[in-house]
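One structure, as structure tokens, below. Some questions next.
The complex is shown incomplete by one protein chain, all other protein chains being positioned as in the whole.
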Amino acid sequence: MPGRYKKYKLSEHKLTCVSLITATVALALVLLIGKSNVALLNPKGWVAWQESKLIVQSVLIMLIVVIPTFAAAFFISRKYRQSNVKAAYTPEAVNSRTTQIVLWAIPSVIVAVLIFKMWNGAHELDPFRPLHAQEQPMTIQVVALQWKWLFIYPDLNIATVNFVQIPESTPINFELTSDAPMNSFWIPSLGGQMYAMPGMATKLQLIADTTGDFAGSAAEINGKGFAGMKFMARSSSRGDFNTWVQSVQNSSSTLTWPDYENLAKPSENIQPAAYASVQGDLFAQVMTKYMPEHTHQ
Amino acid sequence: MHPEHNSGKYIFGFWVYLMTDLIMFAALFAAFAALRISTFGGPTMKEIFDLPQIMIETLILLMSSFTCGLAMLAVFRGKKKLSFLWFGVTFILGLAFLILELSEFRHLINDGQSWTRSAFLSSYFALVGTHGLHIAVGLLWILVGLYQIKTRGLTPFISSKLVRFSLFWHFLDIVWIFIFTFVYLMGVAT
Amino acid sequence: MKKYTLGFVLSIILTLAAYFAVVDKFLSGFNLTLLIVALALVQLCVQLYFFLHLDAEEGPRWNLSALLATAGMILILVAGSIIIMNNLKYRHNVPDTKTILENEAITK
Partner (left out) sequence: MRELIFGKLTFDALPHEWFTEGGTFFMTLTGLALVIYLTYTKRWKWLWQTWMTSTDPKRVGIMYMVVASAMFFRGALDAAIIWLHQSLSSGSNPGIMNADHFQQIFTAHGDIMVFFVTMGFLFGLLNYIVPLQIGARDLAFPFLNTAGFWLYAAGAMLINLFFVLGGDFAATGWLAQAPLSELQYSPGVGVDYWIWSLQVSGLGTLLGGINFLVTILKMRAPGMTLMRMPMFVWTSLCSMVLVISIFPILTITITLLWLDRYFGMHFFTTGFGGNPMLYTNLIWSWGHPEVYVLVLPAFGIYSEVVATFSQKRLAGYGSLVGGAIGVTAFSVLVWLHHFFTMGANADVNAFFGMMTMIIAIPTGVQVFNWLATMYRGRIRFTTPMKWFLGFVSTFTFGGMAGLLLASPAADFQLHNSLFLVAHFHTMIIGGALFGIFAGITYWFPKVTGIKLNERLGTYAFWCWIVGFFTAFVPLYILGLMGATRRLDHYDTATGWQKLFITSGVGLLIIALGTAIQVIQIVVSIRARNKNRDETGDPWNGRTLEWATSSPPPHYNFAVIPKVEDRDAFWVMKQKGLTKPKRYEDITLPKNTASGIYLSICAFLVGFAFVWHINWLAIAGIIGGIAVVIIRSFDEETEYVIPAAEIKRQEERHAPRT
């Protein structure tokens, strides 16, 4: 049923107009809120920097295929619309093998490149793998409780709640466990997240390249107070860090097992607190809560 | 040798159901494989498995699979009384298997090793229990089959149902072989 | 008739073989499990051939392909779960990172 030829008007092709408008709206939104507090796009630690580099590069690689696909969708819809009777029309076209091979090859090549990048990224940024740095690594033990984070510095024998201070450009080896449903420890500015699970210890290596306060949060739902389970990670120079440790050690409170037990009771939106000393190896004790008494498992 | 219902959609549909049952058992096996060593200080596999009794149970089930095969031969030759007899024997053997298995479970529970003791015991009871449940459903199916043979004889309608029952029974036997190997033998061996 | 008896006798033999291999500690450790699993797979094929008449199917063999697809699915599910769960359990119960990295041959 040949139609009358109608001259093409851009307004007629509304889908592209809307897509253009939406794209501009999205860009405006990004500029509106400013690149500054888009945590993932301006990393403060080597791990986060590597991860955001991988994200940005992967997106650019994929755009090589996605933009031509959008363009093809637009031009094909425009050229072969029904009212354009001048365009070629081959209703019984049998597709040639070469076009199929090309159509299979394009995504395969792009995916191969992405797999290569992914494989290196996965091995290089394995959260259990220690980071290369001049400074000696420092271990901080983290216990996820019902709706608050407990940080224990085993070497300095101090503990804090919902607040952790780390010296800058020192690799930190976080050891995570939890005394509550499965949770996830995440500081977006410094690097990826890692699950904290009861009865076992997972590890996460992060490093802060500059000083500053970074928001940290729980990423896996673990009950009512999940949204309030946020903490502040402050990286400061080595000097400020030592003075902070001194001020904590001068305070009188100590974290004994009974203190820990009532801290572990469910409570929400806890203000940061600090303990001058920790009684015994609290981290191991929390894990053995879930082990059998006579451990001959 | 087979009634016209054999390669029809009923047999294929039932076979596809058996495949979904196989995958269900595979998920239970995956759970058992992950939890077989989490005994939480409780008894390990070596301590609670009484292999001779399990061996007897396996032989009983193999025999019942054999008698079920004989019953199907009788059904295909249209011998009503013979098939009734063999299905009855299959029922008795299946019942014996179930009684032995339940007595083993009761023995474990009386010793305080019930499913609440540890993750290993939970997954053991779940896996072997689900198989036991399937055997119970099979036994109920035989009773309905026996009643149908007696009242309606070996019509194509009834014999196609009996063909499906025999598939179900042999399939349960295969699942038991894997339970016998991966749960009991591997438990005692390693 | 002959087919059923042959199938029955074969499965009895295979089961008894596996049983005595374990009870009399004929082999030990890994190759014992290998033997048992092999015997189980042989018995599976015996049962499928003799009792479930997998061969007697005319036309496109959908029963057989459904079985093979399910076997593939089961292999992926069980083997995948075992590998994942063992790896997670290993990585979360080893005391320090150094031993993990040595076992996984990750150079610093």
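Going by the order they are written in, the chains are A, B and C; count residues from 1 in each one.
Keep this in mind: a contact is a pair of C-beta atoms (placed from the backbone, for glycine too) under 8 Å apart; a residue touches a chain by one contact, two chains touch by 3 or more.
Quick caveat: nothing in here was measured; it's all calculated off a predicted structure.
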Visible chains in contact with the missing one: A, B, C
Touch with the omitted chain, as defined above, among A:Ser108, A:Thr210, A:Ser237 or A:Gln285: A:Ser108
Residues of chain A in contact with the chain not shown: 14-15, 18-19, 22, 25-26, 29-30, 32-33, 37-41, 48, 50-52, 54-55, 58-59, 62-63, 65-66, 69-70, 72-73, 76-77, 80-82, 87-95, 99-100, 103-104, 106-108, 111, 114-115, 117-119, 121-129, 180-182, 184, 186, 188-189, 191-195, 197-199, 202-203, 215, 217-228, 230, 290, 292, 297
Where the unshown chain meets chain C, residue by residue: 62, 69-70, 73, 76-77, 80-81, 83-85, 87-89, 91-92, 100, 104, 106
Chain B residues touching the omitted chain (full complex): 8-9, 12-13, 16-17, 19-21, 23-24, 26-28, 30-31, 34-35, 38-40, 42, 115-120, 122-123, 125-126, 140, 144, 148, 157, 161
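Going forward, only the chains that are shown with their structure count from here on.
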Centre distance in Å when chain B and chain C are each reduced to the mean of their C-alpha atoms: 19
Approximate Å spacing (C-alpha centroids) for the pair chain A, chain C: 39
For chain C, residues contacting two or more additional chains: none
Touching two or more other chains - residue numbers and ranges from chain B: none
Residue ranges of chain C in contact with chain A within the complex: 89, 91-93, 97, 100-101, 106, 108
Chain B partner contacts - residues on chain C that touch it in the complex: 1, 4-5, 7-8, 11-12, 15, 18-19, 22-23, 29, 32-33, 36-37, 39-40, 43-44, 47-48, 50-52, 56-59, 62-63, 66-67, 69-70, 73-74, 77-78, 81-82, 85
Contacting residues of chain B [partner chain C, same complex]: 1-2, 6-7, 11-12, 15-16, 19, 22-23, 26-27, 29-30, 33-34, 51, 55, 58-59, 62-63, 65-66, 69-70, 73, 166-167, 170-171, 173-174, 177-178, 180-182, 185-186, 188-190
